[in-house]
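Left out: one protein chain. Kept in place: all the others.
A and B label the chains in the order they appear, each numbered from 1.
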Amino acid sequence: MSTTLEKPARRPAGTSGPWSAPPRPAWEEEPGRAGLAGKSLVLALACLGILFPIWIVVVTSLSSRRTIDEAGGLVMIPKGITFVAYEELLSGGQVTRAAVISVLITLVGTLFSMAVSVLCAYGLSRTGSLGHRWLLLALLATMFFSAGLIPTYLLVQSLGLTDSYLALILPSAISVFNILVLRGFFMGISQELTDSARIDGAGDFRILWQIVMPLSRAVLAVITLFYAVGYWSAWFNASLYLNDQDMMPLQNVMIQLVQKQEAPVGLGQAIKTGQLSGLAVQMAVMVMALLPVAVLSPFVQKHFKKGMLTGAVKG
Amino acid sequence: MAHSTVPRSDAEADETANTPAAPGGAEGARRKPPSGRLSLRLRFRRDRVLLLMTLPAVLLVLVFSYVPILGNVVAFQDYDPYVSDNGIVSILHSPWVGFDNFQRIFADSAFWDAVRNTLVLFSLQLVLYFPIPIVLALLINSVVRPKVRALSQAILYLPHFFSWVLVIAVFQQLFGGAGLLSQLLRQHGYDGLDIMTDPGTFKFLITAESVWKDAGWGIIVFLAALASVPTDLYEAAAMDGAGRWRRMWHVTLPALRPVIALLLVLRVGDALTVGFEQILLQRDAVGPGASEVLDTFVWWNGVRNQDFGYAAAAGLVKGVVSLGLVLAANKVAHLMGEQGVYKK
Partner (left out) sequence: MPLLAACGGSDSGSREGTTSGKDAKKILPAYMASNVVAPDIPAKNGSAMGFTGKLDLAALKTSVPKALGKGGKVTVMSPFWGSPPKADNAYYRGMNSLIGVDVVWQNQDGNTYDQKLGAVLASSDVPDVVVVPGWNMTGRIPSAIISKFADLGPYLSGDAVKEYPNLAAIPTDAWQRSIFGGRLLGLPQPSPYVTGIVPLYRKDIFDKQGYTVPRSADEFMALAKEITDAKAKRWACLDMKWTAWQMFGVFSGSEKPLGWNLVDGKLVNRVETDEYLEALEWTRKLFAAGVVHPDAKLGKTAPDPGPKFAAGEFLIYANNISQWWGRTAEQATQNPEFKVWGMDVFAHDGGDPHLWAEQPAGIFAFVNKKASESVIRDVLAVANVTAAPYGTKEYMMTNYGVEGTHYTVKDGVPVKTDKGNNEVSNAYVMVASPAATIAHPDFPAVAKAQVEWQQRAGSFTRKSSFYGMQITEPARYTNLSDGFEQLEDDITRGRKKISDMQQAVSDWKSKGGDKLRDWYRKLLDDNGTAAS
C-alpha cells in the first residue's frame, strides 16, 4: 500500500476525523454508489446478525415481568430498566457461587497453562539443544491422535480427580498448538540480545523473564486470552468429573437454568407463582456468561492477526 | 516484535510462527550449529535448564495424552466399572472378549447412523463454511476506513469467544418453540416454528450455529493472505486495463487459493470430529437418530450407559480412521507444496 502512487481521496459527505478514508491507491477505481451501498449493507447485516440477538438477550434481562408478558416473551424494545432479575439471581447464591468458581478456575487455570506453555516453548526454542527434536516430536504427535474419551475418563477417575477442580484444569491444561506458536515467536527474537545477556551472566529463566517475555507481549496477550476463554467456556469436563452440584461452574449452571429452564436455587417458588419472570432470569445468566468475554476480547483484538495467523490456519 | 504496519508484520508472523520443526536452512545458520560432537553429558549440562523448563508440559502430555492410549485395551474387554473402585484396577478384573465389541459395533445400526450423520455434517459444513468467511474477508479488505475495519472485525470476531452453551442458548431464544421467531409468527396468526427440536433441519441448524460462531473468526486468515498479495500485481493488472472484478478473479482469488486448499485439506483430516460439545448439548432436543455423531455415540454408550468396552471400541475405530485421514491430508498438503501441520 505504501509504495504505490497516491491521489487524494474524495471523501463522502458527512464523514471526517478517524472515520474518514485514507487515500486509495491510484490503480483502484472509486467505488460506485451502488457498490458502496451494497457492500455497506452486507457488512452491516453481518454485524447486525451478531449484535441483534445479544441486544435482545440484554434487553430482556433488564425488563420487568410485565414488559415481558406484554411482549409475549423476548423484548426487543426496552420499556424501562429493572435489575430485579440480577438482584434475585445474585441473592439466590447458586449463580453467584458458580460465577466465582468460574472466575477462579479461569484465573488459576490460565496462569498455570501460561506458565507451563511459556516455559516449554522457551525450553524448546533453541534448535540443537539436547532432546529438542524428540520432545518436539512427542508434543507434535499429540496433535494427530487422541487417546479417546473413555480411556481419558477412566484415567482421570482412577487418579482420584473426580469432584476435584484439578479435573477441570490438568487434562486440558496445555494446547500443543499454543506452545508451538509461542515457540515460533521466541525463536524470532534477536539472538544478539539473548547472547549478550548470557555473557552478562543471565541464566535462562532470567533471559526468559527479562528479555524474551517483554518482547513477546502481543503473542502472550493472545495466547492468554485463548486459554482464558477456553477455561471460561468449558463445561464438558465439569459435567463428566464433578458430581457435586454445588461445585458446578457458570456454564454448567447456565445449561441447567437456560437450556433446561430449571429455576435457580431458591427462586423456584417465585418463578412458579409468577412473581418473577423466569425468562428475565435466564437472560441475566446469559449476560453474565458473555460479559467478561465481550469486554476483554476487543482489547486483545489488535494482536489477533499477528499472534494467531497460524492459529486460524489450524482452525 | 513491534506491531506497526499490518501487512509486513503479518508476513513475518507467518514465517516465524510456522516453523515448529524446521532445522537447518536459514534458521540453523542463525543459531548455534547443531552440536553433535559434544558428549551427551556436556550437552545435558549445557541444556539442563531448558529440559527442566519443558518438564511440566512433557509430564502433562505424558499423563493425559500418552498414558490413556493404553486404556484403550478396555475395547477388548467386557469392562465392568463396578468390580473395583478404581478404573485401572477394574481393567485387571474384567474379562477379555477379543473382538466381540467390534463385531457388535459393526452390526449396530446406531453406529452406522452416527457414521452417516458425521459425514453428512462434515460435508455440509465444508460446503457452507468456506464461502462466507471469504466473502466477508474480501468485503472488509475493500473497506479502507481503518475504524470501520476495526469495528466490524471486533463485532465479527466476538461470537468466536462465546461458549457453545451460550451460542446454543442464543439460538434457542431466537428459533426455539418459545423463541422470538415463533413468537412473531404466532402474533401474526401463523403457527409457531420450533427449529431447535426439528430433526429434519437439525444439520442445517448445527451448521448455522457454527457459521454464526466462527465465520467471523475465519476471515482472519483470509485477511492476512489478502494483505500479503503484492500490490504491484494489482497495479500491473490495472495498467493492463483489468477492472475491479477481473482483478479479483485474476489476482485476488489466485492469491487465496493456497490458503483455501490448505484449510480444506486440514479440515478433511478432522472430518470425523464434528462439533462434539455443540451436538451433545442438543442431542436430547432432536433425538439421536438425527444428531448422533461418532463422538457422542462414544459418550452415550460409555459415560451414560456404562458400556465402556463397547464405547472404547467405537472410539478406537474413530481414532484409527481419523489418524489415517490426518496423515493423508498432510501428505496431500505436502504434495501441494504446503506445510501442513508438520514439516518433513
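One rule holds in what follows: a contact is a pair of C-beta atoms (placed from the backbone, for glycine too) under 8 Å apart; a residue touches a chain by one contact, two chains touch by 3 or more.
Everything quoted here is computed from the prediction, not taken from an experiment.
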Touched by the hidden chain, restricted to displayed chains: A, B
Among A:72, A:128 or A:298, the residue in touch with the chain that has been omitted: A:72
Absent-chain interface as seen on chain A, which is shown: 72, 92-94, 157, 160, 162-163, 240, 243-246, 256, 259-275, 278
Residues in chain B touching the chain absent from view: 78, 80-83, 85-87, 90, 93-95, 110, 176-178, 182, 186-187, 189, 191-192, 194, 197, 199, 284-290, 303-307
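The rule is simple: only the chains that are shown with their structure count from here on.
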Rounded Å distance, chain A centre to chain B centre (Cα mean): 16
